[in-house]
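Before anything else, here's the structure in question.
A protein chain is absent from this complex, but the other protein chains hold their places.
This part shows subunit A:
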Amino acid sequence: MSLTLPRPALWRLPSLPASTVIGIALVAFVVLGTLLAPLIAPANPLALSTDILAPPDAAHPLGTDDLGRDLFSRVLYGGRVSLGIGLFSALIGVTVGVGIGLAAGFFGGAIDEALMRMTEVFQVLPKLLVAVVVVSLLGSSLLNEILVIGLLSWTATARIIRTRVMVLREEEFIAAAAMSGASRTRILLRHILPNVAPYLMASTTLQIAGAIMSESFLSFLGLGDPTYPSWGFLLQQGQLYIDSAWWLTTFPGLALAMTIVGFNLMGDGLGQSRAIGGARR
């Protein structure tokens, strides 16, 4: 006779609170829009026309800017820049945070002390100010923006991971692995890292939101990469006409707000969701 165990149903959606569902929907909407930009966009975002500062109408759903470029297309393509920078700088931030958190939590002692003091230094830095200074000095480019935002946003992840690792380190299965002769590197990579992974979903999501916001701030101050206009860049361009062409600031601002709120709701939900394992133990 063979027993059959119920297989864990990965495809079954865990029940999530409404706010999380809204967050996921907003993020999905924005991500789809930017991914499908070449299909949806009515015009080349860089194509000039004589139809300047036209209000929203059938030909230009969100109006045009001062050079006659279609704003809807520009918002769609701008999303690629904003989301891309958000994603990559969050990845950098999470990677650095995980590395530092793992090392501090696992090795403890002097290593922990040194890494945590460094973390505190980074935590008290006025991040946006530092980002402005560094980007001004190094020049505006996508890479510089991603690096600066990423390298300034790892502290929260590092602290969360450190605490979690300190708990895991005392677990019996770590001693059991050591009993089998596993080296510290093996224990760290094979037994501790997979157990902190669920915690990373929430913090990565929240970091994307933060990074998008930081990027729009830099672009709004004119420090964005002008060859890749992000939403912040569109806002900056549009503010010249804020009293004559409201659409130039309203729509990029709306896109930005939707995205950030979406990622935040999603991140909060994932962080609290038992179904996904975010708040396990």
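We take it that a residue touches a chain if its C-beta (ideal position, glycine included) is under 8 Å from a C-beta of that chain, and two chains touch if they have at least 3 such contacts; residues count from 1.
One rule holds for everything that comes next: contacts and distances are computed from a predicted model.
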Omitted chain, identified by the protein name its UniProt record gives, among "Protein SCO1/2", "Glutamyl-tRNA(Gln) amidotransferase subunit A", "histidine kinase" or "ABC transporter ATP-binding protein": "ABC transporter ATP-binding protein"
Listed residues A:A175, A:I242 or A:A257, member touching the removed chain: A:A175
Hidden partner chain, touching residue among A:S15, A:Q123, A:S136 or A:S183: A:S183
For subunit A, residues in touch with the removed chain: 2, 5, 171-173, 175-183, 186, 190-191, 194-195, 197
